[in-house]
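Note that one protein chain of the assembly has been removed; the remaining protein chains are unaltered in position.
In order of appearance the chains are A and B, and numbering begins at 1 in each one.
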Amino acid sequence: MAQAPQLPDTPSLIADIIQQVKQLITQQQLQNPLIIGIHTGGAWLAEALAAELQAPLGKLDISFYRDDFTQQGLNPKVNPSNLPFDVNDRNVILVDDVLMSGRTVRAALNEIFDYGRPASIKLATLCAIGGRQLPIQADACALQMDLADNQYLQLQGPTPLQLTLIERGNP
Amino acid sequence: MSLSPSAKLQLTDSGELRHFLTVDGLPKTMLERILDTANSFVVVGNQEVKKVPLLRGKTVVNLFFENSTRTRSTFELAAKRLSADVLNLDIKTSATSKGESLLDTLRNLRAMHSDMFVVRHSDSGAPHFIADQVTPNVAIINAGDGRHAHPTQAMLDMLTIHRHKGAFDQLKVAIVGDILHSRVARDQAIALNTLGCQDVRFIGPNTLLPTEAASLGVTTHTNMDQGLQDVDVVIMLRLQTERMDSAFLPSAGEYFNAYGLNRQRLAKAKPDAIVMHPGPINRGIEIESEVADGSQSLILDQVGYGIAIRMAVMSMAMSGQMQQRQSSQQEGN
Partner (left out) sequence: MSMLIRQARTLDPQHNIDKLQDVLIKDGLIVEISNHIETQAEQIIDASGQLLIPGMTDLLSYLRQPGNSQKGTIASETKAAASAGFTCVAPSPDTQPATDSTAVLELVEDRAAQAGFCDLAPIAALTQGLQSSHLTNMQGLSKAGAIAFSNAGEDINSNTVLLRCYEYAATFGLKIFLQARDADLSNGHMHDGALATQLGLNGIPVMAETLAISRQLQFIEHTGVSAHFQQISSASGVNLIRQAKAQGLPVTADVDLAHLCYTEAQVQGYASQYHVQPPLRGEDDRQALLVALVDGTIDAIVSAHQPHEAAAKCAPFAATELGMAMYDTFVPLLLGLQGQAGLSLNQLIKATTSTPAAIAGQDSNGIMVGNTANLCLINPHQIWTLDEATQQSAGANQSLQGQVLTGRAQLTLHRGKITWQA
């Protein structure tokens, strides 16, 4: 079996993504962006970003928008989604920890559109791994890698934030 | 662990809710999951956008064989907030053709590929019958059957208690009034017991107390002042005026004197006791206006929790039903 891949240390990844988002805002001239994080890892990351950028922060729990609800059931502890601002005609930076299938981002996009019609949405993720099932790509991403079928990444936290490789039992 | 017949019918092979007919037989963990899920939906109800897409593309039929605009509205609103398509059917049945018209109606609706029936019926066990023998692949939610059960009402009362009083194990709860004919009291008592409440009391005259009430894990009191002593929660039941016609009670006035909730009586309960009532209230019969509208009353909060509870059980039962269908399809392959 292949050696588990080495992960870069998390603080430098976070510093990198903050840098990329700043560049994105400048390049694309995104005025007064809103930061929206997806529970739970994305929300932690969004807190860091919003603090750095001095931007308004919102959080989404996409449990009610998941498309696998009829297979997986409903998570009984759903955190409230909290968007304390009007999203209409605003530029949104959507933040998640790991981009894989793209389904979570799809659910988040749907939920955001239930609140209004933003001018634009950019996606920032700490890392992106293979296995996309939807035509969704990150606009800012600190780490790209491929993993074995039984491996996945998760941001654990909140203090300290630590990107962790998790292996399910032997496939 | 052997499951009771009602639990077997209501749960999938892997223990998920697939019908919600009664709280009787459901494990504590399931009742807690319903409460937790409902808590999430309470938050949704407070958001600007109150709608979630969980049941998008699903058809929910409100099958009301007995009129209740109030209950039907809350189920309708709950279904719509889950993005389901809702069909309301009020079905009048004559006593003679009850059985047949029920079967015909259900077969027609099944042919329309409905996903969920919310059933209200004057016969105890009607939703049970439908789930068991007619349309097992349609999720059935009991919206009140005969004098048997009204589990969503009971669970919204549990949610009210839970949100205002916390854990159940130290609570003393009194349920007052026409217990005999109440479809809610039975489920309330069972739910309270299941959730760990040690002291549940039924208060009412002998004509309105059920046979062998102790089998529901309650004590009975005919004296209201004694029954209310030190309780944390007072649940008042609605008194149907037709009880006076069938010799259960002499008059509304005499009932109020013995079992109406007024400030003096409420003072027997703990100072921070909460007062609940399923509505609509008969002011001056079950409860004095000053108590109904007073600071200890949670009667209006209950209405909002009702929608959250119904959203919770509808989404859970739909999910369980779909999982069951998928697993039986896989077995079939």
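As a working rule, a residue touches a chain if its C-beta (ideal position, glycine included) is under 8 Å from a C-beta of that chain, and two chains touch if they have at least 3 such contacts.
Not measured: the values here are computed from a predicted model.
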item	value
Partners of the unshown chain among those that are drawn	B
Option from B:A149, B:L208, B:L249 or B:M314 whose C-beta touches the chain left out	B:A149
Contact residue for the chain not shown (choose from B:D123, B:D157, B:D178 or B:E288)	B:D123
Given B:K58, B:R186, B:H221 or B:R238, the one touching the chain that is not displayed	B:R186
Sole contact to the chain not displayed, among B:D90, B:D132, B:D199 or B:D301	B:D132
Positions on subunit B contacted by the hidden chain, ascending	5-6, 9, 24, 98-100, 102-103, 121, 123-126, 128-129, 132-133, 145-149, 183, 186, 210-213, 215-216
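The working rule: only the chains that are shown with their structure count from here on.
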item	value
Residues on subunit B engaged by subunit A in the complex (per definition of touch)	16, 33, 36-37, 40, 43-44, 47-49, 51-54, 315-316, 318-320, 322-323, 326
Residue ranges of subunit A in contact with subunit B within the complex	63-65, 69-71, 73-74, 76-81, 110, 114-115
